[in-house]
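Take a look at this one; I'll ask things after.
All protein chains of the complex are present and in place, except for one that has been dropped.
Let's look at chain A:
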């Protein structure tokens, strides 16, 4: 078993336009990426659960070229609107750090 925080080299979030946030996990070693991908743990359903959004609203893309996973989902509040907590969307990655991958 391995936590994302211990095996990924990048785990980050950022706005993808004012209404969406995009979360990326990158691996430096393509072999590790392939093993993580083979477990099937990272998928749209996981992001839907972690961020309480409908699975249909999660655009999940494994990107083999970059040994990366990307998930894009709707923000809770549009960037900068009343009640927004993170205008740049740069600090929404943390729930992913503790996801356990059965390697």
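As a convention for this text, contacts are C-beta pairs under 8 Å (C-beta built on N, C-alpha and C of every residue); 3 or more make two chains touch, one makes a residue touch a chain; residues count from 1.
Here is the rule we use: contacts and distances are computed from a predicted model.
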> Just by its UniProt name, which of "ABC transporter substrate-binding protein", "Acyclic terpene utilization AtuA family protein", "Anti-sigma factor antagonist" or "ATP phosphoribosyltransferase" is the chain not shown in this complex?
Replying inline: "Acyclic terpene utilization AtuA family protein"
> Of A:7, A:36 or A:50, which one is in contact with the hidden chain?
Replying inline: A:50
> Contacts of chain A with the missing chain: which residues?
Replying inline: 9-10, 14-20, 22, 24, 26, 28, 50-52, 59, 61, 63, 65-68, 70, 72, 74, 76-88, 91-92, 94-95
